[in-house]
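The structure appears right after this line, and notes come after that.
Only one protein chain is missing; all other protein chains are in place.
Our next item is subunit A:
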Amino acid sequence: MSIVTVQLGQCGNQVGHELFHVLCSDALEGQRKVYSTAGCERFFHQTSRGELVARAVLIDMEPKVINQSMSRAAKCGMWRYGESSHFSQKQGSGNNWANGYRVHGPRHRDVVEELVRREVERCDRLAGLMAMMSVAGGTGSGVGTYVTQCLRDIYPKTFILNHLTWPYGTGEVIVQNYNSVLTLAHLYQLSDAILVHENDTVHRICGQLLNIEHISFGDVNKVIAHQLGSVLQPALTADSHGVYGRNPLGELVSALACHPEYKLLSVCTIPHMPSSSIAYSTFSWPSMLKHLRQMLISNTKMEEGINWQVRPPAASERTRSLTGSRFNRSLANVLILRGKDVYSAETGGLEDPALYTSWLSSEEAFNSWKSPVPFNKYEKCATLVSNSQALLRPLDNMVGKAWNMFASRAYIHQYIKFGISEEDFLDSFTSIEQVISSYKQLH
């Protein structure tokens, strides 16, 4: 089964390009026919001349980034984008969600729907749609939200996953918190699950684990693509009887998003290291899984500076520790292990009922997928996708800053100009506060 990806805006198109690059080069690495076929079928279709073409639609309101991504893909020689599966305009959305959602989105609805429909029809079986975008700017967030809404209308039963890049806390776009609140509030009604990467976290991984001195957006996007790829490449689920899972988005959504009030997914992957060091490093599953477990419960997104003091509360303390504790409670987790000796890995530490809510048994809350094929040059690689309180703090900060700005009515006139009223803002704030409150009270 195949996934159709929709790349939206500058960020979505840059991250999407890196993702396909990782997926393709990983699938074509070495002699592993079954894995390679399964991976390629998911994300690429093959032309009669044997070329791999990404099952992707590229959308932006300005042409520069799309042109760049298309020509970079064509140049690499392994895969390319479809010649006519992109749509761009000349003028961007000006970092304004309202401009993207109310003006650009509706204006180009037909073209975009047609492009997606063509890509969907090319799939023998559609596993789902993945929309990739940032929440900070205007096109990714505004047009992205609008397009997700259209896709939901056309494909009411199809899995839709939104991959969101959250901006740096400061420095990219000044109205980013408004754009984020509006995007999240709307997507929460539309999407099956929302997978989030925070630029700040990934930036730290680039600096501290990969030792990159002058970190560029390219470096950040590569790490995001690596983590996403490790989730999306073929793997064996518990009940797949030795055959690679066929419904990656469905499996992800049903394992993680078991309640409509909880849809925010975060990812952490170990190890991350400079490619020059990989050859000299050895990894062992027990220590990797021990680290991953502690990263999860202490909410550390990278394998450094892990707080080893954090412990899950004992059953008796459960009800008291609603907020304020450093312990990160999970609703559900999917563990994905790839590489050598993967079947010997002991995942018991993550099955501990103390990590989860009282209303879901750990058998339901925890799933593990495995593949003996090493991923993206790492001999062993472990990725944890969590629906947990991990995003609570950044979400709360984001809403807090946006609310402060809104209290002064700063920048509101820019949105009113495009038909988003103060009431629309209030509705979005209310629904995100509801999400925050739900995650806070997870017990």
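In this section, a residue touches a chain if its C-beta (ideal position, glycine included) is under 8 Å from a C-beta of that chain, and two chains touch if they have at least 3 such contacts; residues count from 1.
Criterion: contacts and distances are computed from a predicted model.
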{"item": "Hidden chain of the complex, named as in its UniProt record, picked from \"Ras-related protein Rab-10\", \"Pre-mRNA-processing protein 45\", \"Tubulin epsilon chain\" or \"Nuclear pore complex protein Nup85\"", "value": "\"Tubulin epsilon chain\""}
{"item": "Sole contact to the chain not displayed, among A:K90, A:K157 or A:H241", "value": "A:K90"}
{"item": "Residue in contact with the excluded chain [from A:C123, A:A354 or A:M405]", "value": "A:M405"}
{"item": "Absent-chain interface as seen on subunit A, which is shown", "value": "10, 62-65, 68, 89-96, 138, 168-175, 203, 207, 212-218, 220, 399-401, 403-408, 410-411, 413-414, 429-430, 433-434, 436-437, 441"}
